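This is the structure I want to talk about, given as structure tokens.
The other protein chains are all here in position, but one chain of the complex has been omitted.
In order of appearance the chains are A and B, and numbering begins at 1 in each one.
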Amino acid sequence: MAIEVKNIVKKFGSFAALDNVDLKVADGELLALLGPSGSGKTTLLRIIAGLDWPDSGEVAIDGENALTRGASERQVGFVFQHYALFRHMTVFENVAFGLRVQPRAIRKDEATIRARVKELLDLVQLDWLSNRYPSQLSGGQRQRIALARALAIEPRILLLDEPFGALDAKVRKELRQWLRSLHNEIHVTSIFVTHDQEEALEVANRVVVMDKGKIEQIGTPGEVYDNPATAFVHGFIGESIVLPVDVSGDAVRLDGRPLNIAAHGAASGAAKLFVRRHDMAIGPAGSGALDGAIRHVRSFGPIQRAEVALSGREGSTVIEIDAPRDRELQAGEIVSLQPRRYRIFATQD
Amino acid sequence: MSMQTGLATSTTQLRTYAPSTDVSVAAPAPRLEIARGRSTAARQNPRTEPGPIRFVIIALAVTFLSVFVVLPLVVVFASAFSKGVGAYFAALAEPEALAAIKLTLLVAAVSVTLNLVFGVVAAWAISKFEFTGKTFLITLIDLPFSVSPVISGLVFVLLFGAQGYFGPWLQAHNIHILFAVPGIALATIFVTFPFVARALIPLMQEQGTQEEEAAISLGASGLQTFFRVTLPNIKWGLLYGVLLCNARAMGEFGAVSVVSGHIRGETNTMPLLVEILYNEYQFVASFAIASLLAMLALITLVVKTVLERRLDETEVPDGD
Partner (left out) sequence: MGLTLTWLSVIILIPLAALFLKTFELSLDQFWGVITSRRTLNALKISFGLSFAAACVNLVMGTIIVWALVRYRFPGRRLFDAIVDIPFALPTAVAGVALTQLFAQKGWLGAPLAELGIKVAFTPIGIFVAMVFIGIPFVVRTVQPVLIDLDVEIEEAAASLGANRWHTVFRVILPSLIPALLTGFALAFARAVGEYGSVIFIAGNLPNVSEIAPLLVVIRLSEFRYADATAIAVVMLVASFLIIFLINRLQRWAQARIPVH
């Protein structure tokens, strides 16, 4: 089912958790809401689920206004960060809960419920745990049971709040792949919240990057990584070298010295130059835009990582760059750096 | 800049959760919430009940507590002053009343002091050392809580009574325990034994032995460690235990009633005098004494609330 969120505003006291947010999710998408804590991503998810209410704005699920319905009437599957399994119920009863509390008129008979629960436990590959209690399961198992429980009500959409946040690194990796393949299998429109960019880029079809209650960029994982729309996105996703520069016309200056790169339409005034570590070309001294002395080199895998001290008017700035291992760099060597790909964003504050 | 965002986000995270964590009805404007109407309120927050049900539950709780708990307390003071302030103070000035007050204070002082010392030592032993029979010791400490006060009194009668195990020997040596002050003190010590230890054990267990070990490694002696490290850490818990111990010691009725012998002016504590005067239909006098005990209970409750807040503060710096 498609989801449409329009002009959502949500304030907690004077703090705007969501500031005029618009979002369209197409049927069958697997979307990630990515942002630092406090960016409003969880609040947005809870508003779509009906667990929180916006101060203004609209939420439509499949073209139908969702705000007239409470959480229990929306048929939205919600997977909680800490699973929220019912501790006094077995795994089986947890999964069956949503079916057992349906209004009598549409409630299925016991045999159908049992068959459905069995089917879901098979889907999450945990049917052998059906008589256990949540306290007897591992974190990864609990998360999969929570997912099976959310799927039991045949949700129109599936929402997951930091689904892997409480798991250790290894289980987290396994579950990511598992979630993606599960989505390929059942194809229900899904949104998950995460603060882990790797998780978002690896699992989602599309990523929504949020900060301070606003959406910074929406795009495929490739788009948000390669073409960050704002300084925040560039800084938040992937690691970047950030240097303060001055733009006037098409000229870019660092510390008063002109850099022979184009401003690409950045407004005149103070700005920030963003370069990915691996997008810095290294040449002999004097050949590029930035000169500096190599202070330290570490080599691992296919790359060598060098700390380069760029000397400026107010002492030196140390940056880290990644270079291929075709030419061994030496500590003490003076090199020249030239950004191959870069972005310049005007400084806002 | 990154520092600032970090700070900002951590507070916002807290705020984001506040409305849902902080139980049900939005805390800042409860009236507004009700005014908005039931269906919206219930819909807005999936974690609360419709307005009328909320009203009924609050009404039931408040009514029950008012009728069964507040009203009896009010009756105490109303009856004490029913014949005026003069009669009230006259009743308290009776020699019998003064003797009872004095005895109660004496017994409380003795039993609180002894239980304070041994409660601290017992809690220390239980929470900082491992030894066989520890569970047994804990059970033993809890025991007086689970025994009827009457039975607590009875065991001392069996020991020191005329037909008791030590009765003949005590009589031969002309030592009076039962139906005398020592018996009252013993019974009071018995019933109030758990309070101090109970208040301290969880606190000391939580604090562990690290600070003591650090002190000893820095060259402090055992006593120095206790007075400079352990005691400051447990002072609020200790006060809490002493407070409850004292309240019970002054108010104990059942156990003391069995061992006291009800000798007027000699072995009547305040609660016992309340009973005697009440049975003699001297209601004003009886309730005058009772009002003193009720005051003690109220003061104890207030101090207890303050101490609980202190104890919470030492655990988590969280101002609610």
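By our rule, a residue touches a chain if its C-beta (ideal position, glycine included) is under 8 Å from a C-beta of that chain, and two chains touch if they have at least 3 such contacts.
What you are looking at is a predicted structure, and each value in this text was computed from that prediction instead of being measured.
Which of the chains on display does the removed chain touch in the whole complex?
Counted over the whole complex, the chain not pictured touches A, B.
So which of B:Thr113, B:Gln205 or B:Thr305 would be touching the chain we can't see?
Per the contact definition at the top, the residue touching the missing chain is B:Thr305.
Which of these, B:Ile184, B:Val229 or B:Val258, touches the one chain of the complex that we don't see?
B:Val258
Take the complete complex as the reference. Which residues in chain A touch the chain that isn't displayed?
49-51, 70-78, 80-90, 97-98, 101-102, 133-135, 146, 149-150, 152-153
Please output the residues of chain B touching the missing chain, sorted low to high.
With respect to the unshown chain, the touching residues of chain B are 20-21, 23-25, 27, 30, 42, 46-50, 54, 57-58, 60-62, 64-65, 67-73, 75-76, 79, 118, 121-122, 125, 129, 131, 137, 140-141, 143-144, 146-152, 154-159, 161-165, 186, 189-190, 193, 247, 250-254, 257-258, 270-272, 274-275, 278, 283, 286-287, 290, 293-294, 296-298, 300-301, 304-305.
In the analysis below, only the chains that are shown with their structure count from here on.
Can you check how far apart chain A and chain B are, centre to centre, with Cα atoms defining each centre and the answer in Å?
The mean C-alpha positions of chain A and chain B differ by 53 Å.
Where on chain A does chain B make contact in their complex?
12-13, 15, 17, 36-39, 42-43, 50-53, 69-72, 349
Chain A touches which residues of chain B in the complex?
Counting only chain B, the residues touching chain A are 1, 5, 8-13, 15-16, 18-20, 42-44, 46.
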